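Excluded from the complex is one protein chain; the other protein chains are retained at their positions.
For reference, chains read A and B in written order, and residue numbers begin at 1 within each chain.
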Amino acid sequence: MSASTSHDHHDHHEPNFLQKYVFSTDHKTIGIQYGVTALLFIALGFYLMMVMRWSIAYPHEPLPEWMSWVFTEEWRGRWLQDGKVTGETYNMFGAMHGTIMVFLGVVPLGFGAFGNYVMPLQIGAPDMAFPKLNMMSFWLYFVGGAMMVASFFLESGAAKSGWTNYPPLAQIADSQFVNQLFTGQTQWLLGMVFLISSSLLGSVNVIVTMVNLRAPGLTWFRMPFFCWAMLVIAFLLLLAFPPLEVAAIMQVMDRLTGSSFFMPSGLYTASAGALDVSGGGSPLLYQHLFWFLGHPEVYVLLLPAIACVAEIIPTNTRKPLWGYKSMVWGVMVLGFLSFIVWAHHMYLTGMGPMVSSFFQVTTVLISVPSVILLTSLLISLWGGSIRFNQPMMWAVAFIPMFGIGGLTGLPLAFNLADLHLHDTYYVIGHFHYVVAPGILFGLFAGIYHWYPKATGRHMNNFLGHLHFWPSLIFINLVFFPMLIQGMAGFHRRWYNGGDAYLEKAADGVNVFGLTVLEKIDLNILMSTSAWFLAAAQIPFIVNFFTSWKTGKKVENDNPYDATTLEWATPTPPGHGNFETLPEVYRGPYEYSRPDHDEDYYPQWHEPAVAKKEETADL
Amino acid sequence: MAADSPEALKKQLKLYAAIGGCLFIGTILTVAVAVVPALDFGDRGFSQGDLVIGLLIASVKASLVMYIFMHLNHEKKLIYLIYGMSGFFAICLYFLTKLSFIDPIKYVGFFTGGE
Partner (left out) sequence: MNEKILDEIPYIVNPRKDTGLFNSKIGIWLFLASEVMLFGGLFSGYIFLRVYADYPWPERVLPILPGLVNTFILIASSVTVVFAWAMLKLGKWNMFRLFMGITIACAAIFMGFKVVEYKAKFEHQGVRLADYTILEGHLHAADVDSHGHIVHDSHGHDAHGEGHDAHKGHDDHGNKEATTVHTSVNNIIFDAKKLTFDLTKVDEKYLETILEQAATHDAKVTFSKDVFSQSEPGVKPVKIISAGDELSYEKLIAAKEAFVAARTHNAAERTAELRRLWKESKAENEGVAGWKQAQDIAIDTDKLALVPAKSSISATVEPHISFVFAPQKVKSYNASSLTRKDGTMVVGSLQKSPMELGIDAVDFTFLVQQAEEMGIDPDDAVEKAWILSHSPAVKAAWEEHKKHVAAIDEAYFQEALKKTDGDEEKAREIANHVPEVEKYRMTWKDLVRYGSHGEINLQWYDGFKGANHKNEEWAAHFPDISIPREQIAFESKFTPRWNNYYAIYFTITGLHGLHIIGGAIVLGYYMFCPNMFRKNPTWLANRVEVAGLFWHFVDLVWIFLFPILYLM
């Protein structure tokens, strides 16, 4: 097999440019579309965060030119107060930062891009089971995302009530505008309906593909762990998203038709007085519906990263993945448990001891499969002859970073500790450790790992180092101080980073004995680190785009000497993926087998002993 | 599949029609129970008895649709798995949510100054 085999041996009519690159039904193109779009959204989310960090560190100073040049003069006149970030603008950026990162960035990158690109290759399928639905899934995502981003330019601005959009706050947000349809909050909800439809189509597609299109011989327990993770994610998306859709539809009804699903009776606001609604609804119902999705969503974010790392580690340690079966069972239990832990986000809503204890127990339980996964990855490194190439560096960094994220979550699982830490920077620090240095590192590992397969060229190693090391340092400088600040009682929604608090109660001491005054200077360190972190991504962007055309060519279809099926395809894989229908003879991680000459034994290599008749010529 | 042979299908058609008839009767029954005073269960008007009987009839009807029209009487294992899973989580959603409504923190005594 040569690396650059042209793949035109079917007499299909050539697809035109639009069909090939824009409205493509090929899972690989769609995967790349997902990936690039998601990375752009992540860049936008990052930018919003930089503006917020300015407001936190220097709340009284105008936004510097190098950040505010993006906005038009008019926009600045509307949303900045003398050039300073206002509370309203901060809220808007905060809500959209969360939304963009979670729903438009990380999920599409992990599940949309990797799930689409890698999974069908790994199971030896010619494409996804429903290619047209696959395309539709991407475009629904695109439209939903575009709607949300476009709402920045509405008179009302984008959604401002946090990424969770709790009513009644979110409900009455933007209520001063005549046309409720074209307000940021409503657009957020409608955009969400699009995103949910998109992930629904995506998850149906993934499950069907995995159930029905596995290559001959690829039994369930010969599937790479990556595929298992995708399967679990697909089920999470399939079953957890609809309740959020319900919540979104109900909130849209409340906003557009004036119903009171989430509006309690007798609600009174300072600006509007007694609200002219019938009342009788329940804000708590929204929280339940939201977090029923919200918690499985955490694992939707996390599992792609673990999945990527689980592929990269065996390849680069030349050792089988340690505890493959327990990882598979672990990930299934994890998926199952993730459905029944959601109310630990709601300890402060006044749940009684019975319910709190139930969710406390399930929450602590779910750390068991998480630890199984992480420990298996860690032990997989033990005694391996590790190749520290680009993907491996990110994968190895993922393990401790995710470890910090996970362990800092334990105090939050306990009701009593959570009462103090709820809505502080401790929570922010905790889940950002999971999401940013954890998940994003894992996904970066994945990008570096499969980039040669997708483009036929290697990424530049020097730029890779230039990306990795500063990222590792600065991301910790951003997030670690958050844990400390949180214990000092910094609230997550202080748009001025605690200054206003200091004026009122400079010597207030939190239960943990730390004061805001002591820790407020950390704001400047964190913000500065955030900007350096942004700078550290520039090498990646350069690397990503320049290597596409000018990187070192991939000489071999299986450059890493890996064992899973995606390396059996031509590079880059053409339409239909495989030149001959692959057959699978063994498990996914057959490295360094003592009875085999090479240190890897690919799944598709026929066993030498029981050799069947040649099939390659057919 | 034997069920797909023409003879079997023709036999099936009769079954489908019969099930349709059952559904019609079930519907009439539901309404009758609700509007005819002589058939009223429990107290006058809508009460728990009516709730139970109404949902019972609806469940029977729904089962008929699922088993016969949706062919769940002879389906593959995987389908049952998918169906069971969604049913299970829907019930989780309902009961766990209900739990937190049933068991709220009540500030009796301590915060309200003893009542």
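One rule holds for everything that comes next: contacts are C-beta pairs under 8 Å (C-beta built on N, C-alpha and C of every residue); 3 or more make two chains touch, one makes a residue touch a chain.
None of the values given here were measured: they were computed from a predicted structure.
For the chain left out of this panel, the touching residue among A:58, A:103, A:342 or A:468 is A:58. Although one chain is not drawn, the whole complex shows that of A:78, A:493 or A:593 it is A:78 that touches it. Across the entire complex, the residue among A:48, A:239 or A:412 in touch with the chain not shown is A:239.
Of the candidate positions A:154, A:208, A:332 or A:542, contact with the unshown chain belongs to A:208. Across A:96, A:233 or A:250, the residue that sits in touch with the chain not pictured is A:250.
Residues 4, 6, 9-10, 12-13, 16-17, 19-20, 23-24, 27, 30-31, 34-35, 43-47, 50-51, 54-55, 57-58, 61-62, 65-66, 69-70, 76, 78-79, 82-83, 85-87, 89-90, 93-94, 97-98, 101 of chain B touch the missing chain (whole complex, contact as defined above). Listed by residue number, the positions of chain A touching the unshown chain are 10, 12, 57-62, 73-74, 76-78, 80, 82-84, 126-127, 129-131, 155, 176-179, 200, 203-205, 207-208, 211-213, 216, 238-243, 245-247, 249-250, 253, 257-261, 265, 272-273, 276-282, 285, 289, 292, 499, 502-503, 520-521, 575-581, 615, 618.
The working rule: only the chains that are shown with their structure count from here on.
Averaged C-alpha coordinates give centres for chain A and chain B that are 37 Å from one another.
In the complex of the two chains, the chain B residues touching chain A come out as 78, 85-86, 89, 92-93, 96-97, 99-101, 103-106. Residues 211, 235, 239-240, 243, 284-285, 288, 292, 339-340, 342-343, 346, 349-355, 358 of chain A are the ones that touch chain B when the two sit in their complex.
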